[in-house]
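Below is a slice of the complex: some chains, not all, each in place.
Per-chain numbering from 1; labels A and B assigned in written order.
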Amino acid sequence: MKIRTRLAAGSLAGLAVLAGAVAATSPAQAAEAHAVRAAVSEPVVQTGTLSADAALKIADAALKEAVKQKQRVSVVIVDRSGATRLVLKGDGAGPQTEESARRKAFTAVSFGRTTSDLGKGINGSGPSIADIPGTLFLGGGVPVASGGAPIAGIGVGGAPSGDIDESIAQAGLKAVAGQLR
Amino acid sequence: MKIRTRLAAGSLAGLAVLAGAVAATSPAQAAEAHAVRAAVSEPVVQTGTLSADAALKIADAALKEAVKQKQRVSVVIVDRSGATRLVLKGDGAGPQTEESARRKAFTAVSFGRTTSDLGKGINGSGPSIADIPGTLFLGGGVPVASGGAPIAGIGVGGAPSGDIDESIAQAGLKAVAGQLR
């Protein structure tokens, strides 16, 4: 669980700091930010993207964890542009799970935090980031970070609680975490 | 009402237990789960699907019940993949009923419970499964189960209350319930 630790404790300091700073800003959109790298002036910016191989490893590990926990889920991975990297519908997963997993993945990579964490700030009384198209703030979305910025989101849907969905997504992330810089 | 009894009282033990277990988990997604069969290792999994004949019987019985109750409704049946099995717009049913019935059917087969039951857990204060695309938590959606898992959903829309819509859907289900294993 090395990556998770890093996320919570600092190597992704920008994100961690952000989470703190955010509490002091307008609550509705606090989560919309993430660490900002130095502005670039070259016409081509290098962006980290999760490899297909890593995506397969994540999906495989997540699926194994789901089977172990006797859960029927779908796993979706999207990259920082929002494009699909991987979709895997587990055996017996419900028809709603592809889209719920996709939106969790999209939300996690958009805001650079887990959807369970982000969801704590949504309470249904007034405008919030939950009104942004394509998002979903149920637990089960986990960002993949590299070089201090979110490069992908992993979303899992189908378990009876968001905590379980998230534990499956984290199991997937663990499969590649040691290799992420 | 044999199937209904079974749903409430046990032959679908996994689902019943789940409903209980779910109460102990994160409320937002409690309903997203359903019984999990043993993991399979063969490349081809056999999945139960409602026959077209059974779908017609359900629709016919539901429509007769609607006429008896003087209600103008639409009936939609979707299978576990979310694909349409049957749509029937009753005489005089409003233009909103096709989609409301479809979403109730989709929701019932997704979570393996009636939409009226599921709707009790939705209160508008924060993220919930009601945010998942394609769902609707008004009464009138009833799952069809076979072999311990939901294989289809029946949705009815158009009556002045969800209770009436659900009674019409249940009348449809009763027409084939004795034959479901």
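The definition used in the following text is that a contact is a pair of C-beta atoms (placed from the backbone, for glycine too) under 8 Å apart; a residue touches a chain by one contact, two chains touch by 3 or more.
Quick caveat, the model's predicted, so the values are computed rather than measured.
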Q. With 2 identical chains placed here, what is the total number of copies in the full complex of this structure file?
A. 8
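FYI, only the chains that are shown with their structure count from here on.
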Q: Using only the C-alpha atoms, find the rotation that maps chain A onto chain B and quote its angle between 0 and 180 degrees, to the nearest 5.
A: 90
Q | Approximate Å spacing (C-alpha centroids) for the pair chain A, chain B | A | 31
Q.
For a test of understanding, state which residues of chain A touch chain B in their complex under the given definition.
A. 67, 70-72, 91-92, 94-97, 99-100, 103, 119, 122-125, 130, 136-139, 157-165
Q: Could you please specify the touching residues of chain B with respect to chain A in the complex?
A: 18, 21-22, 25-26, 28-34, 36-37, 39-40, 45, 78, 80-82, 106-107, 109-111, 124-129, 131-135, 149-150
